[in-house]
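Missing here: one protein chain of the complex. Every other protein chain is in place.
Up next, chain A:
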Amino acid sequence: MGTVAAHGLRKSFGKVQALDGVTLDVPDGSFFVVLGPSGAGKTTTLRAIAGLEKLDAGSVRLDGRDATGDTPAARDLAMVFQNYALYPRHTAYENIASPLRARRCPASEIATAVERISGLLHIEGLLRRRPAQLSGGEMQRVALARALVRRPRAFLMDEPLTNLDLKLRVEMRTELTRIHRSLGATFVYVTNDQVEALSMADQVAVLKEGKVQQVGTPAEVYERPANQWVAGFVGSPPISLLPCHAEGDRLVGAEGWTLPRPRWTTAEDGRPLLLGLRAEDLSVEQRGDASLSGELYGLEPLGDRTVVDVRVGTEILKVKARATVTGTPGERLLVTVDLDRAHLFDAGTGLALSEAGR
C-alpha cells in the first residue's frame, strides 16, 4: 500500500502564500508528477507531505491514516533531494545504509540491501567513495539508492534530475520509469520540466502560485488544458493564443481574421475569447479551408523540424513545419488551422470553455 492524500494544504512564508489550498490524491503505485514553474509551491508541497514543513492548515493522509502531526521518521517515506543532500563525511555505502541503520536493521541485512540496490543502479564501484569524490550523475544515483534501499510507503522526489546534464537526464528518465515499473511503488515526483512530466507520469498535477490548476493524465493535461495558463505552460513550443470572439458561425479575431466557429463552442456572441492553437495543429501547407493569413516572421530550425513564426496582426503564431521549409521574413503566407484540435478560453477568467459535444 502507498496512497498519499494531501487536502487543503496551506502554508505561508512571511507575506508569501506558498501553498494556497493544495489538494492532491496520489493513488497507490502511481507515478505522480507535480509540475509547475519555480516558486509554484511544488517543493513546499513535497516537504509538507514528508513532514519537513509545518502547515498553516490542511491535512496529510498516508494509506488513509491521518499523518499530519507525525514526524518525518514516523511517516515511513523516502525522499530524493534536488541537491542530493548526501552526508559529506560518509561514504556512499554509509549514505545508502543510513535509512536502514536509523531503523536498526541488522548489519547483514543492511549489506544485502545495499548490494542489491547498488547493483540495480550500477554503482557497485562507488560504494567506498565520499560524495566529494563523485560526479553529479554518480551523486544522483547514490541519493536515489539511499531512497530505494528501503521499501517505504512512497518515494518523494524533488527535481532529482534538474542538476544533471541533458544526456544524463534523458537516460535517468528512462531508468526511473523502469525502476518505478519494477517496484510498483508510489512515486511523488516534483519537476518544472514538462518533458519529464509528460514522459514519466501516470498523473500530473499542475501547480501555479500555490494552487492546483489541473490534475490528470499527461494526455489530458496536454490535450484538454483546464485553463489558458496550463495551456501556455505545458507544451513546447508554447501554444499560440489569439484574442477573438464568436459571431454567428464565425470566430472573429481582434486582428480582423475570421475562422469557421468550431461546432462545440458554447460561447455566446461577442464574449471575449482566446483561441489556443498548438504548433502541431497548425500548418504552413495548404490542407484545408480554415486558414489565417499572416507574414513570415522567423524560422527556428530544430533539426528534425522547424518552427515557423508567423505574424498575424500583432500576434505571433508558432507553427511546426518540415525541416526543409524555407522562406524570407516578410513573405505572405497562409496558415492552415486544425479547428477540431483548437482550444477556446474565456479571456476574462482564462478557463477553458466547456467542450461538451466535442
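In this text, contacts are C-beta pairs under 8 Å (C-beta built on N, C-alpha and C of every residue); 3 or more make two chains touch, one makes a residue touch a chain; residues count from 1.
Please note the rule applied: contacts and distances are computed from a predicted model.
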Exercise for the section: If you had to name the missing chain as UniProt does, which of "Alpha-(1-2)-phosphatidylinositol mannosyltransferase", "Carbohydrate ABC transporter permease", "Glycosyl hydrolase family 2" or "Dihydrolipoyl dehydrogenase" would it be? Expected result: "Carbohydrate ABC transporter permease"
Completion exercise
Out of A:G8, A:P27 or A:P72, the sole contact with the unshown chain comes from A:P72
Problem - Residue among A:F31, A:F81 or A:Y189 that touches the chain left out of view - result: A:F81
Fill in the blank from the handout: Touch with the missing chain holds, among A:A6, A:V26, A:A50 or A:V221, for A:A50
Handout entry: Absent chain, residues of chain A that touch it
Key = 47, 50-52, 71-73, 77-79, 81, 83, 85-89, 98-99, 101-103, 146
